[in-house]
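I'd like to ask some things about the structure below.
A single protein chain has been omitted; all remaining protein chains appear in their positions.
Right after this comes subunit A.
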Amino acid sequence: MVEGWFGGEGDAFRLLGTRCSACAAVFFPREDVHCRNPRCAGGELVEVPLSRRGRVWSYTDGRYRPPSPYVTDPELPWEPYALIAVELAAERLVVLGQGVPGLGVADLAVGMEVEVVPGVLHEDAETVWTTWQWRPTTGVRS
């Protein structure tokens, strides 16, 4: 579904973007066709791992079950998860992602450092859909 957006195991897990070899612009989600910098004549787009850690730009959650195409089990009660927008300093961009399971808005603050980790978006009998999630690097506030 989002092939090539992330990769690596354990501590080596990273979001994957692309970088234009002509102007150095970085793209996430990855841009594989043409560089989108209007001042750039266009260079080869090369896959690059993004910074593992960033700082919380903002955060929220969803107290109501999102509609499809988000996949949830309607038999189970809805458990909100945090959605966190994270500023990556080296790439100078902000990436939205889910917080790790059990992380709530009360555990978060703007400016807090978080790191990207692999997580499970959804699974059924045949398939496990993996994704990226954000996890605070210093444990959660009480």
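Just so it is clear, a residue touches a chain if its C-beta (ideal position, glycine included) is under 8 Å from a C-beta of that chain, and two chains touch if they have at least 3 such contacts; residues count from 1.
In this section, contacts and distances are computed from a predicted model.
The complex includes a chain that is not drawn, and of the options "hydrogenase (acceptor)", "Multicomponent Na+:H+ antiporter subunit B", "Type I CRISPR-associated protein Cas7" or "Lipid-transfer protein" the UniProt name matching it is "Lipid-transfer protein". Within the complete assembly, residues 1-2, 20, 23-29, 36-40, 57-64, 66-72, 81, 83, 85, 90-98, 105, 109-111, 121, 131 of subunit A touch the chain that is not shown.
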